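Only a single protein chain was left out; the remaining protein chains are all shown in position.
We just call them A and B in the order they show up, numbering each chain from 1.
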Amino acid sequence: MKNSSLEASQKRMTILTYVVLIAAALLMVFPFIWMILTSFKTVAESNATPPVIFPSAFRWENFRDAVTSLPFIKLYINTALMIFFRVICAVAFSSMAGYAFAMLEFRGKKLLFGIVLMQMSLPSQIFIIPQYQMVAHMGLANTIFALVFPGIVSAFGVFFLRQTYMGIPKEIGEAAYLDGCTQWQTFYKVMFPLTGTSVAALTIFTAVFAYSDLMWPLVVNSDLNMMTLSSGLATLRGQFSTNFPVLMAGSLLAMLPMVVLYLIFQKQFIEGIASTGGK
Amino acid sequence: MAALNLKGITKIYPHSGDQKKAKKKKGEPEKKTNLQVTDQGVVAVQSFNLDIADKEFIVLVGPSGCGKSTTLRMVAGLEEISGGELYIDGKLVNDVEPKNRNIAMVFQSYALYPHMTVYENMAFPLKLRKTPKEEIDRRVKEAAAILDITQYLDRKPKALSGGQRQRVAIGRAIVREPKVLLMDEPLSNLDAKLRNQMRAEIIKLRQKINTTFIYVTHDQTEAMTLGDRIVIMKDGFIQQIGTPQEVFDHPANLFVSGFIGMPQMNYFNAKLVNEGGKYAVSVENCKVVLSEEKQKNLAAHNAAPQDITLGVRPSHMVLARQPGNTLSATIDVSELMGSEVHFHANANGKDVVVIVPTMNADGERIDSFHAGDKLNLTFSGNVCHIFGKDGRNLEF
Partner (left out) sequence: MNNKLSPAARREENWGWIMVAPTITGLVVLNLWPFVQTIYTAFCEHLGFGHYQFVGLDNFVRMFQNAEFWRATWNTILFCILTVPVGLFLSLLVAMLLNAKIKFKGGFRTIFFLPLVCAPAAVTMVWRFIFNGEYGILNQIFGTHIGWITDPKFVMISCAIVAIWSNIGYDAVLLLAGLQNIPKTLYEANSIDGAGKVKQFFTITLPMVSPTLFVVMIMRLMSAVKVYDLIYMMVEDTNPAVTSVQSLMYLFYRSSFVAGERGYGSAIVLWTVLLIGLVTVIQFYGQKKWVNYDV
């Protein structure tokens, strides 16, 4: 028994869904497309009325201008090093602490976990002035260390990995203990390898967060050669306030590495960041 | 190869610790237990005394929360022993680390390492002991052959069925050639068919490896078929220790009599009488003189005539042809099971289960009984059990 009017209305519904989704998707990508198109235009083309949609030629000079006005290689390296050290620290320290909070009994556990929760519930800006003063006091402003500094430990990472460890059956740890593992071996050889998905999610989350962060790198590293991509771009904004093709070229260069990684590891990015959701 | 001595082993969970600990077995429904509570905490195991001989197969059995797993975990070294002494081969091991106790354990949930292959899982305990590579290889392959899992050595646990995982878990335990092999409900995650099969495998395994077994289960069939001796526990106390036959034939108390044996034993309110120096039991208008053995046992304890609970197993109930010195009952349900018939009957308001062969000794079929029919029941004096007011078997 087929109800043709019902089928027709369902078909209309599906078409409507596609139309709305495609329109929304176009709105979402339009800024990116506009960015790419503009990055190849001349200033005259970008400022023309009525607007010129496509550049007359691929003007790579805009990218050259962006690279000569900002030390992009250094920004890439600085950003990569900052992300690398923050990820290593977050994963190593948070895994250890997450394991201990989830699996071990020790006095002071609740109090110490309270410190973790406190950090998570306060905005990072509340720590920024004293953190800056510490870095300045140590004479370490304008260094990679300064960029990494607030991210050496990750309260969120501890909280997130603790959840993961709590999901691992206790028997596996007991089996390892009976098999002859020390506490450290149980953690390192048996438990840690089981948290791969969560560690990947934390890695992506930490990397994207560090990459996007703006206030701290602006505050702590004023030397252009020690800036990150984000803070470096902020200075480009003032320099080329009307030369939009160069600004777009610079922004594209800053975005490119993360976007490429994202397009390669879409599934891990989306699911990883979504699984850390709520922060 | 080791003898174990458990002397007054006690486990108390302090009050301050969360109650969660007392019921650490996952999967088992949370049940209210009657564990003793003292000032120090909840007593999960109370003065557990047991001497286990070398290469003996001991089964700890009881309902959930009876302390059987806790006892096993104390032997393993996963739980601290609150009181008493644990000896392995005459050596006090209360404070010895599990890895130095020379024990191995098989968990209910298998607890295999998901990121390691079957081979790596089994080699892991040996690697930790810095066993030479060739020796590891030899022993893993030997154990794999015993358990018939050689073809799965390169697989990860995820790619195995429940029964195969269980074999790997056993394999990981036996590669270490432990003196004592502990098994915590190893079959309860398997389906019924596989469970029967694995039970037979464990019996075979026992013939192949020379070690002492301690096996925890809530399943009486496993207890009866596997154990040299079984230890029946309830609420942290040992109820009875004995061979399967002993606990079946001579249950020490009401609990044991009800726990062992399927279907459950029938109970009647009865009287113990002593007529001319002979003990007899009387239920309603049925009086049965007890066997010589029971006479002797009761006399040895100077048992006085009293009100008792009389227990008779369903298969020990007998159908009499004529009424007179019998119990009369009405059939509610009659189940033909092939070679035998199960009657669920009502005897003066009490439910009684009776199992009789489909064909009696004269070759006469008795499957002609139907619901509503009257039965005349009796039993012989050597298979009934006499329990006093406190539930204790008066023969003990």
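One rule holds in what follows: a contact is a pair of C-beta atoms (placed from the backbone, for glycine too) under 8 Å apart; a residue touches a chain by one contact, two chains touch by 3 or more.
Remember, it's a predicted structure, so these values are computed and weren't measured experimentally.
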Contact partner of the left-out chain, one of A:Q119, A:N142 or A:Q163: A:Q119
Positions on chain B where the hidden chain makes contact: 14, 16, 77, 80, 95, 97
Hidden partner interface residues of chain A, rising order: 14, 17-18, 20-21, 24-25, 27-29, 31-32, 34-35, 38, 46-47, 49-51, 92-94, 96-97, 99-101, 104-109, 112, 115-116, 118-119, 121-123, 125-134, 136-137, 149-150, 152-153, 155, 158, 183-184, 187, 208, 211-215, 218-219, 229-231, 233-234, 237-238, 244, 247-248, 250-252, 254-255, 258-259, 261-263, 266, 269-270, 273-274, 277-279
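Everything that follows uses one rule, which is that only the chains that are shown with their structure count from here on.
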Chain B contact footprint on chain A (complex, rising order): 169, 171-172, 174-181, 185, 190, 193-194, 196
Chain A-touching residues of chain B, taken from the complex the two chains share: 26, 76-78, 98-99, 103-105, 107-109, 111-115, 124-125, 128-129, 172, 176
